[in-house]
Every structure is written in C-alpha cells, then in structure tokens.
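The structure is given below, and queries will be raised subsequently.
Here the complex is missing a single protein chain, while all its other protein chains stay put.
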Amino acid sequence: MKAKRWVSYILTAAMSVSLAACSSSGEASDSGSTTAQTGEAVSSSENHETFKIAVLELQLNDESTNRAEYFNDYIGPKYNCEFMFSEACDDLDSAMTFIENAASSGCDAVINYYSGGNTEQLVQLCQEYGMYYVENAGRSDTNDACYQAGYDNFGGGFQADQVDTGRLFREYLLETMDPSKEHNFIIATGGAYQGNVLQTEISTNMLEAIQELYGLTYESTLEELVTSASPIEAVNDKGIAIYCYPGGSASGWLEGISAALQTGKYDYLLLAPQALGNVGTAVSEVEEALDKDITVIGFGALGDALNNAFNTTDKFGNTTVSMSTIKFTSLVSAMAFSKVYNMLTGYSEVTKADNGEPAVLTFRMEAVTSADQLAEMSGWDTDGKWVADYDVVDSFLGMYNEGLTAEQVQERINAVTYESIKERLE
Amino acid sequence: MSAKGEVLVEVRDMCKNFGVTVALNHVSMLIKRGEVRGLIGENGSGKSTVTTIIAGIQQASSGDMIYRGKPWKPQTSLEAAREGIGIIVQEMGTIPSITVAENIFLGDYSRFLNGPLINRRKMNAEAAAALEKIGVTDIDPSDITAKYNMEQRKLIEIAKVMAHDPEMFIVDETTTALSEKGREILYHLMHQAAADNKAVVFISHDLEEIMEHSDTLTVLRDGNIIDNIDKKDFEPNMIKQKMIGREITGNYYRVDTDGYGDEVVLKADCITTMQDLLCFNLELHKGEILGIGGLSECGMHTLGRALYGLEDIVDGKVELYGGKVTVTTPESAFKNGMGYVSKNRDTESLVMNAPIGANISSTGYKKNRGWGIFISDKKERRYEQLQVDSLAIKCTNVFQPVRALSGGNKQKVVFGKWLAADSDILILDCPTRGVDIGVKASMYQLIYDMKKKGKSIILISEELPELCGMSDRLLIMKDGEVTGEFFRSDGFDNNQLIDCMI
Partner (left out) sequence: MEQISQQAIVKDIPRLGLMDRIDIMKNKRGFPLVFPLSMLALLAVIFHILTGGEFLTLNVLKGVFNQSLIVGTMAIAVSFIYTTGNIDFSVGNVMGLAAVFGVMAYQVTENMAIMILVTFLSGMALMMCNCALGVIFHIKSARVAVVAMSVYSAFTVFLVGAEPLKVDYKICKVLEGNFRYIAFILYFAGCILMYHKTAIGRKLRFIGGNAVCAKQTGINENESIVTAFIFAGIGVGLAGVLQILRTGSIAQGVGTGMGMDVMLATVLGGMSIFGGAKSNAYAGFIGAVTVTVLNRGLLMLGVSSTLIQGARAIIFLLLVFMNSERQSTLPSRQQF
C-alpha cells in the first residue's frame, strides 16, 4: 500500500515537472527557431517599441491554430509584439476574466474573436485597464452606441463582406444550374433567425438565385423564409421543393438535415453556416442508399476539412462539395493587427472613418469550385506563404504610410484577391 | 502430515501504531497446530490488531511473521485466505446487496468462470455444500444476503471462511452476534479444526466461554503480551487481574435492593407497530431500572425503538410524565428528556468520522448557547471535556475522530453524550455489547449512579446475568409479548426466566 502511495506521489510530481519543462522549453525553442528564420526581420524590429496583445478566441480549431502561428512566428518578431491567446471563451464572464488577467500580464490591446454582442462591456473593461480594443464583428444595432460614444480605445470591427459573400453564392448558382432541369433544395439558414447578418445575406441570395433561375414567385416574403426559427417550406408557383432549415451547431440540427435528405426529395444542399465538415457523412449515406447525386455548397476556411471535401468523390464522380467560399486567416488577422498596431503607435486616425467614428474593415471571400483550384492554393496561408505578408501588413500601417485613411486601408484589402495572391506567391 | 504442536505461525517483535497511539508494542507469539489459542484482553489491548495483521487485513508498522516456515507478509485478506488463513471478523464481513453464494466466494469467482460468464449453478451448489459443511441447511445460497438476519449472515461468513479449508482460522469476537445454536456450530468447528491438526485463534470477551474452549490463553494489555497460560492453570480472577492490570474486587453488578418511585414517567399505552408489537403496555417509574430480556427476535429491540419514536406506531401511544407529552418522533422524545443508546453502536449511535467532542456535544446545542442563538465554544469544550475526563475516555484530545477509538471507548462516548444531556429517561439497547469487563464495570456503575439521581432507565439486553444484576424489575418477552414480570425484591431465578423466554 505504502509503496503504491509513494509511486503515485512521485508520478504526480514527475508529471508536473515534465509539463512545466515542456511549456518553457516549447516556448524557448519556438522563439529560437523564429529568430533564425526571420533574421533580417528581427533586426528591423529593434526600432519598434514592444507591445503585448491579447487575443480572445471563441473556439480552438484549425483557424485559431493558424492564427496563433501567424501572430507568434510571423508578425511578432518583425513588429516586436508578443501575443497572448485565451482558451475557448464560452461566456462573457470568462471573456472578461481573460481580459482582466491579460491586463495584469501587461497587455496593451485586445483583439476579440469571441463575439460582437457585448461590445459595450468589453470596451469599457479595456478602457478601465488602458487597453485598446477591436472586435471581429460589424456595426449593428447592439453596438451602434459604442461607435458613437467616442471611446478613444475602441478601434472598431472587422468582418467578412456579407453582401459580397452572398453574391458569390448567387453567381455560382446562376452560372452552374440549368433552368430546364428541375431541382429541389434544402437551404440551411443557420443563425439568420438569430440575426446573423452574414448568414441572412447568404440565405437570401440563394433564395433569390433560385427565384431568378426558375422565374418563380414565393408565397411568403424572403425575410419570413430566411428568419424563420423553425423549418419552413418555401412554397412557390412552380412547384419547386425548397426547404429552409434554421440552426447550426446545436444538437439535433444534423439529424434534421439528414432526415430531410433521406426523403429522397432533395438534390441540392445549400449551407449558410460553416458546416461543410459535418454534413459529409449524412450526404454520402443518402447518395449510397437512394442512388441520388446530391450537390453541396457552403463556406469554410482553408484547411484539412476543406481539402478532404474536395478530394473525395462520390459514386457519381463528383466531389463531395461542389462549391465553397473561403477566407484567408492571415488577411483577417492582419486587418485586426493593423487596427491595434496603428492605435498603439499613435496613428489612431487610420482606424477612424471620415466622420471620426471607428471604421469597420471588411474582407472578401473567394469561391472555390474544384480540387484543382484548391490544389493551387495548397500551402497558401501557412508558414512562408502568408497571404498577408510584411508588405501587405506594412501597407495597412500609418507609420509607413503618411496620411493613410481607413478608406485607403479598405481599398488595399480589397486589392488582395485570388489573382493577386497567385501572382505574388508563384 | 504435520505434527501436533508444530509451530504454524510465528510473530516476531511486531509493532503497530495508529498515529501516536500504540496498538502493538513489540509483540511476539507462536501459534501452534492442534490447539485452540485464546486471546483475551480489554478493548484496545491489541488482540484484534495482531490477528488482522496475520490475516492480511492490515499491515504491521514493523516486525516479521513466519508462516509454515516461510516469511509471511500478506497484503490483502484475499491473499491470506488463499494461503490458508481465514478470519471471521467482529464487524459484519458480508456484503448485504449480493447473494449468499457470491459472498461465500467473494474474490474467488474465477474458479466458476465458464468462458466469460460465471456458472451460477455450480457456484450455488458449492455454496450450499459449504454451508452444509458447517451444519447450516436453512440458507439458500441464491438469495440476496440482506434477506437474512445478523446471525445468519455471521454463519454465512463462517461458511465462507471454512469453504477455503483454512490451515488456521481466527474467530474474532464472533460469538456475541450468535445465538446458542450458532455458538454450538462455531465451537464444534473450532474443536474439529484443532483435532484435524490445524490452528485456531479464538478471541472473546466472555471469560467463561474462552476458558471453556481454549487450550492455551494469551493475555494482552495495552499492546503488550502479559502472559501465556495453560488450560490447567486457568483461574478467572487471575486472568481478569492480568487483563486489567489491577484487582477486580467482588462483583461488578449492584448489590442493593433499593426500590424506586411511584411516579410513572413513561407509559406505553397499547402500542402496535408494523412488526413485532401488538397492543403492548408498559410503565416505567421514576428512579427505576427496568430490564427487558428475551431472545434476540422477541421484539424487545423494536420496543426500545418504538418507545423513542423511531418506529411507526400504528395504534396506541407513548406518553411521558403522566400524559403531559406524547412521543411521536425521536425529536419529541429528545426534547422531553429522553435518550437512546442503540444496539448498533457504530452505525446508529455515533458519527464515526466526527471528533469525539462533536459526538458528545451533539446533545448540548441548546445548553451550550452563549449569547442568543450562538454557541459558546468555551461552554461546549467544557461540556465535552467533562465527559471525557469523568468517563476516562482514552484519547489524545476531543478533536480525535471517534473511529480511531476502541469499541469500549466508543461506547463511553455514546454514554457520555447522554450523560452530558442529563436525560431523565434512558433507553439502553444492549449497552455493553462488545465491551470488555473493565468498561462494563464502569457502565454498570454509571447506570446505577443515574438511577440514584432519580433517572429512569430501560435496559434491554440479551445477557441474563446483566439483567439480573442491574434491574429493579425485569420483563421477559417472547413473540412481542411480556411472558413474565419479575422483581428484584423477590430475587431472580434463572430457570424461571429462561422458561419465559422459550
């Protein structure tokens, strides 16, 4: 008995020691390797003041890992910034706790990927601790007051260009579909019923595209269909079956989608929420069982999930996903970084719109329709092939661009397109 | 074939301590084949400790053991059982929620494996055989153990130990839980084993019993071996003296024939309970020790519980002080100056993990108030310490958990709790169960002192000598009814009493 007890003491002690060792050595080797790789960048960093920036994450996934790599290994050395990342924040309280802890660790700014719903609290909290704040959200009814209140630590938001993203889906449907053939659709409207602007925009565009294609008229308004909190049939005069299915991450959603597919009625699955990775199995099951080809369209981030979706073919020889819009993590990150860095280095005016209120920066997504296209992008937005490289980041910063305005920054962001990246990286 | 008298187990210089308390102090002993070795000593003298170490239930702090000529250091009781050392423990050693057969072969199921499954039929059959071997035929091995009473469960345990056909078996304070019939079975098994050239260690508080059934006797006191005595030299007073370390003078029961008051303090008016009792009447007077005796299943334990409000009373009522108060719940009983000592001390009368002090002061929350509803630490400490001191409870301080005490000291804590409460009516259900002579004597003295202070006591006991020795009036019960009423003033006749019991 005693022996066992001692063994357990020793094991626990050993574990804690090794873990502590891991954490410190891990970091040491990290910083070591980056200095080696970016030798010339480090020399230029000596001119800058050191800043510490806290990043508040909603989830820990591909995207956040990618982002951490970009910030820690690429941005950090050159601009002399240290980054501190949160664990997954599941509520406002834990977000606030992280910000408070970040403040006591000496952070100067916060980039919030957690949620845009609580701008007021977080801006005020950051103000209390003398930190700058930007968030991954647009301007909406819930945070409009903050934009008008003139907080000097608030650098505004950054987000996807919703209208443009909706357009991508609409154009793809119109280009690829043959109006003479009858198709039936499931449209997953995601969080549109909860007021998610991006998903509302995408769902609306999809419904409009179908409308245009078949020249049909819906019995309900588009708004009713898109924002319905329960599944609803979009009844129309041409008899095309269109099933609008709200929700996304909640349990029961996939089962609902799966059940609808199993009726055998639908051959198009259009996804507004980021759920390409989840529906694969449900779709292929139905394809196998009912011998029916189902076309899937949605949006995702560059990464393994998307690669898999485009590189597996169903029994009809089609890729599992037919089209997906994608975003470049480094570009979005660079937008966020440029906002806080401009404020930290005394170029706050760059983050402001003409009327003096904080500006919202937007980025455009790209549409991917084939494995080949995706293959062209392989390696993009990873170490050494960052979409937002130093030139791009520098071009967003007031310290390198006399008289830079938010509008100009937006133009420069818009200039980062699939073509321009391809040209630059190859 | 091993020779009679060959040393089976040798214990060398063994020590065991629990914290600062020394349970065994450099103990050495030899246990030989072919004899029944009696171990006797007060509670806390170390007899259970040494045997449980031999049987692998706990480990010694230092010292060696030799078993069958080889070093012996069992880590678990299963290991010991497999090697031929079986123990029947003082506490319940069966698990109530599994079947009898599962209990008998606990930890040994692999021998019934039939593929991945247990062959229950085979297991039950072997269990039945094991029970039959010890002469028990009225227990069905496929039944859930909880169905059987304490005595039957003890027999199941004995069957479990005997099923392994042990080289050496240890009977630790088992007889208190057994009736006459059960005891006969056990005595027979012990002598049989000794005759078969195996070793038997027999622990008991009952001096008469141990003298009758042991071949040699080892006396322990405070973790030391005091003496080894051969059967021919057995002499009760000498043994007692060695156990206690001082001379016990005369008998420890009361000798007077003082009467008691006329005032009825407690009256059971035709009470009927769900079990056992049907329209039962009883009166208890001020300053009276009312003994209630009978066989274990006669309903006297239920009666004790019912009087204290622990049983649902279907009809009739229990009244106190001439009908001023009716007892319906233990809460109302307690509030009106009653106290109850359960026969299941460890499970019902004490919080084992709580400190000694907290157990004692549990009756004094009202008394120990300082200002308003707040309890004065000072008063509480005094309340606790008074009992610890006057009862001479062996402990380092009142913050020590009760579970670390020996049986006798635990019982003292229970008594202390009610003494401190200054209860007017005390119901004592087997208060001296599993308690050694020394503590017993002081308990009797306490009971007598309480009587003299005008307290009324109901003494429920399965031991006739105790009842005869202490009671003013003695009721003998059978099948839930009083079959005889006897008075101290008339003198008690054992034969008459036993006649009423059966």
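In this document, chain identifiers A and B correspond to the written order of the chains, with residue numbering beginning at 1 in each.
Keep this in mind: a residue touches a chain if its C-beta (ideal position, glycine included) is under 8 Å from a C-beta of that chain, and two chains touch if they have at least 3 such contacts.
Keep in mind that what you see is a predicted model, and the values were worked out from it rather than measured.
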Given the contact definition stated above, which residue among B:Arg183, B:Arg254 or B:Lys417 touches the chain not shown here?
B:Lys417
Who touches the missing chain here, B:Thr145, B:Gln400 or B:Ser471?
B:Gln400
Using the definition of touch stated at the top, determine which of B:Lys16, B:Arg33, B:Lys286 or B:Lys412 touches the missing chain.
B:Lys16
Contact footprint on chain A, counting only the chain that is left out:
2, 5, 8, 12, 15-16, 19-20, 22-23, 26-27, 57, 60, 84-87, 90-93, 96-98, 100-106, 117-118, 120-121, 124, 142, 191, 193-195
In the complete complex, the non-displayed chain touches which residues of chain B?
13, 15-23, 25-30, 44, 46, 48-49, 52, 57-58, 61-62, 89-92, 216, 224-230, 308, 310, 329-331, 333-335, 340, 342, 346-355, 358, 361-363, 365-366, 373-375, 399-401, 403-404, 406-407, 417
